[in-house]
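Worksheet for the structure shown next.
Complex shown without one protein chain; remaining protein chains in place.
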Amino acid sequence: MLTPEWPRESEASYTETPMCRFTLYLGPPVVLDTLLIQPSHSLIRQSYHSTERAEPMNADGFGVGWFAPRLNPEPGVFHSITPAWNNLNLASLAKVVASPCVLAHVRAASPGSEVNLANCHPFRYGRYLLMHNGRLGGFRKARRRILETLTDEAFGVVRGSTDTEHLMALFVDEIVRHGGDGHGPAEDEGFDGALELATRLTEALARALQVAHEVGDGEPSFLNVAVSDGERAAVTRFGNATREGPETLYVHRGEIYEPAHRRFTQRRPYDEGAAVVVSSERLTEDPAWAAVPPNQVVAVRRGEPPRILPLGDDARILDAQPEAGGEVSVSRA
Amino acid sequence: MLTPEWPRESEASYTETPMCRFTLYLGPPVVLDTLLIQPSHSLIRQSYHSTERAEPMNADGFGVGWFAPRLNPEPGVFHSITPAWNNLNLASLAKVVASPCVLAHVRAASPGSEVNLANCHPFRYGRYLLMHNGRLGGFRKARRRILETLTDEAFGVVRGSTDTEHLMALFVDEIVRHGGDGHGPAEDEGFDGALELATRLTEALARALQVAHEVGDGEPSFLNVAVSDGERAAVTRFGNATREGPETLYVHRGEIYEPAHRRFTQRRPYDEGAAVVVSSERLTEDPAWAAVPPNQVVAVRRGEPPRILPLGDDARILDAQPEAGGEVSVSRA
Amino acid sequence: MLTPEWPRESEASYTETPMCRFTLYLGPPVVLDTLLIQPSHSLIRQSYHSTERAEPMNADGFGVGWFAPRLNPEPGVFHSITPAWNNLNLASLAKVVASPCVLAHVRAASPGSEVNLANCHPFRYGRYLLMHNGRLGGFRKARRRILETLTDEAFGVVRGSTDTEHLMALFVDEIVRHGGDGHGPAEDEGFDGALELATRLTEALARALQVAHEVGDGEPSFLNVAVSDGERAAVTRFGNATREGPETLYVHRGEIYEPAHRRFTQRRPYDEGAAVVVSSERLTEDPAWAAVPPNQVVAVRRGEPPRILPLGDDARILDAQPEAGGEVSVSRA
Partner (left out) sequence: MLTPEWPRESEASYTETPMCRFTLYLGPPVVLDTLLIQPSHSLIRQSYHSTERAEPMNADGFGVGWFAPRLNPEPGVFHSITPAWNNLNLASLAKVVASPCVLAHVRAASPGSEVNLANCHPFRYGRYLLMHNGRLGGFRKARRRILETLTDEAFGVVRGSTDTEHLMALFVDEIVRHGGDGHGPAEDEGFDGALELATRLTEALARALQVAHEVGDGEPSFLNVAVSDGERAAVTRFGNATREGPETLYVHRGEIYEPAHRRFTQRRPYDEGAAVVVSSERLTEDPAWAAVPPNQVVAVRRGEPPRILPLGDDARILDAQPEAGGEVSVSRA
């Protein structure tokens, strides 16, 4: 009988740090297939062959969350632990579901790490959806301390063991501490509502980074995080590594998106039909995609141009004076 | 070392003949949750505790097919090999999807039999969905002969190994042989279209029964089969056992369905808002449920009362003269 | 469009309190099929039709853990979220795997509750396996307090959100606080080792009950819990409800188990070949099955008769003087 030495499980980890990919859409109702599958470089195709990362695969499950505001103020989610590209349910429902707000995520877990439904993005709390591309440095040590800081309501959100779920709990904690309850439809508060959402999100990230800084060993964090309530969205591009920038993030802005030749094309300026897409990678070859600069947060309100606000080293918004500026300029990629 | 004798796999079969359960809906758009989960005796609750069968469980997977005619002439399907009652994806999407035509099925496979996605109902071909509660007697022997009778187009439909999939192939064969192609939206041909659909279905069943009669050992067949193209539907209640009747089947007729107190209630007579539900078991305690008599087929056209036509011993329609009669009376259960 | 009122998720809970079923085996190598499938009332058949509970189904996943001491000091586990009776992988591997120590579990989750791989029993920590039939009363409120009491090592065990996983963490906490590390092979410490294991387990349960008592609303707990390191095992039958007893538990004792006519039969008195089975239900109609009285713990060491020790209302062992007694008498069921 061959008798190998048995390595502890921790040894079994491979060296790569896999990252995920996500796409957020806010606009007129879009058929999911049109957004997630048909574009030449759609998220589902990214799950098969990502072009902007050395490691091309995002095959450890996926998730799609979408809003159907006429039916339910709270969104639905569809999660799977199989790769997105071969999931027959996803392919089928994507052709018969349209939505004015979609968050989709393909996951690249570390080989050997846990892949189960409880760990699939986007995470949902009431009317909020949240998804993440990256990692919180030192999470293993920070996890416990993060839990200790939570209200009971936010603590109850944590059902699995990933860093993202703890970021979600911190976000819920921020909502609850500011008097929100997350349930029922979103109220319209103008663009201030989008800024408020961005503030809640970045405060949550700042708290996570603070704990990681106190208890961790200095591992860098990569926090591209998207959150939405169906009418507003906030998406960060953040990293604090010294040698490499944060994960990529792009915004498609200023035009309605229509699927022609499986690409989005530009038609008209912002109006009630305007749509915004924020995505880890450009979904099409359309030149209208703009790269979000490092350490910024994109704030979006339905029907308005997105604004991009700078973040400090602690991930907090540096200057969120909505009355002071108009649309923050987006540099072309 | 304990060394048991090894039985061949065929010995491992248990004695019960499990049956499935299904629900078909045709009417104004209904939120799936309202139809499939909330009713006091909904299909999902039936999957947990069926009341009209000795064996209460339907836990070997499920499927839901639904039409979204404004988005796609062909329906979507969602299948799973896990029990319906604990499927988080189903629970979530049922709250954010509404449809004017829904077919749902919970499966009770024989213990030890194969449970995989390819065997989940409803089966889809172009704009048609088909699902089955029962079994074709002698299928194991009849399978090969059935395949031999098919056109290439219908043969290509068969991807798994269950009797239902072969009934589906025979149905497609009937469609193709009569000049249909199954793709694209259904044309409106009045109630004649519903009768034609019922004829295609019952001809397919008759062919299956004929082969089973020729090559089988006389095992009885139970063929409660539902088919729809989103605008029309046909549902059989058929059996040819000498000692027991076919599986149960009920129709809810004459009123719109609304979810009040998790039950459907009656509101108004047939008009454009009328809805028809055909279901293996009554979903609610509403007295409007009527039992379909044995060996009949229910033909449904959107917005009209369902008609019930008698079937012969060979499962063929005995008299389908739509001009001769009005609504066939449904006997109260 | 039909517009139902949307109940909060908490309303969706059904009324039943489902329980699970488990079987633990310690003896000469047994083919898993012989233990788990072939017996007339095996665990897999229990998953399909339990006879000792009103609610007959245990279909929300299952798990099997087994030891292969010549290959690895730590056991393997196989978990699935599909019902045990239709899992082709389980049926197949059960015929080609033999083991001297097996723990198997079929789960009946509450309808609507979460069924995912992270929640499947048995849970593993190093060489220990643990599984549970029942519930910790008031767990929702107690969860956070339990986590606060844990060492970091034990805290790291918790990856999901079920009460059992938290009992597991408390058990690991007891191991760690008493100088164990759980990894590598078990040392032979005679029957004292089995008593020590039983003490660690019951201390963990006592701590959980104490927290539940302090923060809960008085809901009763049902704690049939089994733990083993491959050479020793401890299994509790415990409940503190005023009106109903704990879940059933049986011991098969005093003889070797052999699969004849798919039943276990008695052959010879305890010797090196002796086997012990502790199970939620009797697996066979063999009269050698003995019911464990309420609020007792069964302590097992390989090759010795099991001893049964009484537990106090706090789940602690009342009198664990191994030198004082021989085999504790087991009352016939």
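Going in written order, the chains are labelled A, B and C, and every chain counts its residues from 1.
By our rule, a contact is a pair of C-beta atoms (placed from the backbone, for glycine too) under 8 Å apart; a residue touches a chain by one contact, two chains touch by 3 or more.
Everything numeric in this text was worked out from a predicted model, so none of it was measured.
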### Task
State which residues belonging to chain B touch the missing partner chain.
1, 3, 6, 8, 70-74, 114, 116-119, 140, 144, 147-148, 152, 155-156, 158-161, 183
### Hidden partner chain, residues of chain A it touches
1-4, 6, 12, 14, 28-31, 33-34, 38, 48, 56-57, 59-60, 81-83, 85-86, 88, 91, 95, 98, 109, 111-115, 257-259
### Query
On chain C, what residues meet the omitted chain?
31, 66-68, 71-72, 74-80, 88-89, 92-93, 95-98, 117
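Simple rule for what comes next: only the chains that are shown with their structure count from here on.
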### Query
So what's the Cα centroid distance for chain A and chain B, whole Å?
40
### Query
Going by the touch rule set out above, which residues of chain C reach two or more other chains?
1, 3, 6, 114
